[in-house]
Structure formats: structure tokens, C-alpha cells
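For this view, one protein chain was removed and the others were kept in their places.
Each chain gets a letter, A and B, in the order it is written, and its residues are counted from 1.
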Amino acid sequence: MMINPDMQIEEVTLDNVVEKIKDFYDESEWNFITVNATDLGGKLQIDWLFSKYGAKNIIKIFRAQDVSYDAFIPSIVPVIPSAWLAEWELADLFGLEVENAATGVFIAPDGPKAPLRADTKL
Amino acid sequence: MGKIVVPFGSQHVALPEPISFLFDTENEIITKVEAHIGYVHRGIEKAAITRFEYNQLPYLTARVCGLCSITHAGAVVHGIEKLMDIEVNKRIDYLRMLVVELDRIHSHMLANGHVAEVVGYENLFMQTFRAREDVMDVLERITGNRVQYDYQTIGGVARDIDLETAEFAKKKLKKLKENVLKVMEFHDSDYTFGLKTKGVGVISKEMAAKYNTAGPIARASGLETDVRAEFDYLPFEEVGYKMQTRKEGDVWARNMVRFDEVLNSIEMCENILDNLPQGEHQVKVKGRPKGETVVRVEAPRGECFYYLKASGKKVMDRVRIRVPTYANIPILKELFLGAKYSDAQAIVLSFDPCMSCTAR
Partner (left out) sequence: MLKMFIESLKNLVSEPETIKYPFEPSPEPKGYRGTIHYNEELCIFCDKCENICPPGAIKFVVVDYETGKKEYNYNPYLCIYCGACVRECPKADEGCLVQVETRTPPLGRSVPKGKELGYFINRIDNPKEVESKWREIEELNIKTKEEYKAYKKAKRAQKAAAKAKGEE
């Protein structure tokens, strides 16, 4: 059986993402999956992913393109209280500046910095 | 009494995995929690996009976790097959489903056994683990190894199942079912076990939805979410999958939901073994993965999520792994607040945490 996710992608910017998610999110209807960053060679693509309860294959994605390494990522914790862990991971593994994020949760303080950036050679 | 800071982990008799919590406690009641989860970070996501080629990924991601190696290998395999446009036949689907469900059985039995152990019921722990041995034997016989199954490969499964093995599995499953019912009875009605687990660490349905809880923890609170019903990756409905939920939302209900699922899984496995379609166990594979996709699979502990991106090269561009325990840590932290320190162990273990998954 080949999987066939119905990915509904909505382009957002870092300035309006919190508002967009606030308008969209209903906790009894949508399951927040995670925040994911993808390094496309110097520029990041950041996705906020949701799935729908009780429906088949529906994945909603809010996507911010061309995010630079020194961008400030706003936090969606006021809307989704469980999002802090995924956001902190961005701070640790990509070295991004994330609102209210603590660092050193995912890698040891003496570990490599921002290991998942494309230019970090390990 | 003033505030006392109690460390719990990273090494602790009750914890099977390295996670550390720092509890601020006042009169035994936990008032603040700080969690550290990165003790076993191995950089698997980085390795997946630098050192390993796409056809080696199932073997790499299988090593994210020892208990659900089937889940992780399966998830990348489903994703890469999508990106390479490979359609596998029914027999492969059924064989994959068989190992996925067997994996769920042994993982759930382990979790329930551990809960029994930390509430001080050593005897029940041993009984549960003893019953679990049968399913381990079946998995070992089918895949060839006890822990690292390496069963799913791109375009099929590693080996076919012969008649003798199928008979062996059926026999063992029958014995397993009897034992599970027996052990379940103890978990269900034992007075001392109930004292330590009923009403402890209660999650309401609203809370479960608010914190996006996954897996048996959500279902024990009555939140109907199961990736097997929400994402088409294997034909579970054909073999008698039914969603299992409970209402209570406490440690006890989590154990019982897992037992319900074990029974459902045993039924599914028997159905699969009785109705195995004919066909090859490998299909032809050509080309390279290209594009992006998301994969959701139901690991024993809940939703396991993969994001895969490739651009026709041997090495993928991005492999993102989000495991169920990762999704359940926020609610775990919330649950500790206001709980007694003595209950913390049972609460953690009832979540069946897997830190090597979470830290990757």
C-alpha cells in the first residue's frame, strides 16, 4: 500500500505565523505534530505541521520559506502549550534564536553547536 | 517546610532510560519541574543526511530505538517507497503488518510489566515478562533476530514466512493469549495494584487534547486518536483492527488500554496468518527518491512522524523523526505539578517513555 498524504501547504511568514495558527487551530479538531526545519543550503524552510483527528491522511502545513540563520522565530506556545519542546529543538539543533527557548536540552553543553545546519561538518 | 530540590534521574532504580527531572518539592508535593532529555543524543538525523545513502536508511533508523525498531524502519520504508513511486503487493503489506503488530504486543507487555515493577509488585512484573517471552520467540523466528529485526526493506520484506513458521507463530499466539488474559486479570482486579495506580496521574480528555497527547496515553483518556485509523499506510481495517479507548485516564487505565490493544493485536495477527495473500516478498526497485513527503505510523507508544525530503540524489536532504515520547513529554511535565513525589515513578513509567527515541 503506498501512502498518500494529503498535504495542504499554506505559505506564511515569520511575522504572521502565530496569528495564522491562532485563527486556524482548534484543539479538539487538530493535532499539533511538530515544528520542523529543513536546511536548503544556507536558507531554512520551517514547517508547522498538524493532522486532523478522525479524518484520513490530512496534514496541514504552515510553511515559512527562506528563513535565514539569524532570524527570530516566534513562539506558538500561547496557542499550543505543548509546542515548547519542538521549538527548543530548533534552538539546539539549528542554532536559531527562538522566543523563550532554553538551550542545552537536546545536546550536551560541550557538544557541537547547530549540528543540523548544512554547513556544519562533523 | 521549605522547598527541597529532588533530582530524579538520569540514573534511578525506577527509570529504564536516561532522562532527568529536577523536582522542586514542598511537603512531598511537586511544584516545579525541569526536564533534561538529551543524554543519548546520537545525531541520527545528521547521519541520515550525510553518511548514509537512502537504501541504508531503514537499517540506520531501526537503531533509533530498540523496542520499536520495526516502526522506524517501516516509516522510512513507506516514505521512500512513496518518493520512488513503488507499489508493493498485498503479501508484503500483510507481512509488514504482522511484524508491526507483534512488535506492539511485546512493547506493551514490557511497559505494563515495568509499571507493575515500580509500584512494587515484583511478582506481577515477572509474570508479565514471562508471558512476553512467547511473542519475542515468534518475532525472532520470523525475522531472525531478537531485538534488531531489520525486516522491512525498500520494496518488500527481508524474508518470506514459511508454513512451519506460521504454524509455530499460531501456536505461540494461542498460548500468549491465555497468558495475557491471566495477567490482565491481575492488573485489572488486584487490590494492591489498584491502590497504587487507580486515580494516580489522571489526564482528562480535554487535557489530552490540549497537550496533543499521543498513543495509548491519549486513548486511556478517551481521546480517539490512532494513526492506524487516521493514515493509510497498511490495511489494518481488513484484519480486524478496532480502536481501543478507556475513560479513566489514570495509570491503571493506561495499562488496561495497552492490554486491550494487545488482545486486539493478537486477533489481528491470527487473522493475518490465516489469510496471507499469495505473492513475492520483494518487488522490483528502480530509480532514486525525489520530492517530499510526511509519514505517520502508529508506534506502540503512539504516533511516530517522519518528514522526508530528497532531490534524486543518493543522500536524502532531510530526515526528521518525531517520536511518540517526544509528543508526550509536555503533558508529562504538566502532570507532575501537584502530584506526590512518591507517585512520580508510576506516572513516568505509565507513559512508557523511550528516551533513546526522543533524543535520537
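Assume a contact is a pair of C-beta atoms (placed from the backbone, for glycine too) under 8 Å apart; a residue touches a chain by one contact, two chains touch by 3 or more.
Predicted model, so just to flag it, every value in this text is computed and none were measured.
Peer 1: Given that one chain is not shown, what are the shown chains it touches?
Peer 2: Across all of the complex, the chain we cannot see touches B.
Peer 1: Among B:I30, B:L124, B:I321 or B:C357, which one touches the chain that has been omitted from the display?
Peer 2: Checking each option in B:I30, B:L124, B:I321 or B:C357, the one touching the absent chain turns out to be B:L124.
Peer 1: Among B:E28, B:E87, B:E133 or B:E178, choose the residue that contacts the chain missing from this document, as touch is defined above.
Peer 2: B:E133
Peer 1: Which residue, B:S10, B:T25, B:Q56 or B:N89, contacts the hidden chain when the whole complex is considered?
Peer 2: B:Q56
Peer 1: Give me the chain B residues in contact with the hidden chain, please.
Peer 2: The missing chain touches chain B at positions 52-53, 55-56, 59-60, 123-124, 127, 130, 133, 137, 140-145, 148, 150, 153, 158-159, 165, 182, 185-186, 190-192, 282.
Keep in mind that, in the parts below, only the chains that are shown with their structure count from here on.
Peer 1: So in the complex, which bits of chain A are touching chain B?
Peer 2: Where chain A meets chain B, its residues are 1-5, 7, 27-28, 31-34, 36, 38-40, 47, 49, 51-57, 59, 80-82, 84-86, 92-93, 104-108, 111, 115-116, 120, 122.
Peer 1: Mind pulling up the chain B residues that touch chain A in the complex?
Peer 2: 35-38, 41, 43, 45-46, 50, 78-79, 81-82, 85-88, 93, 209-212, 214, 223-225, 230-235, 293-296, 303, 305, 307, 309, 317-318, 320, 322, 326-327, 329-331, 334, 359
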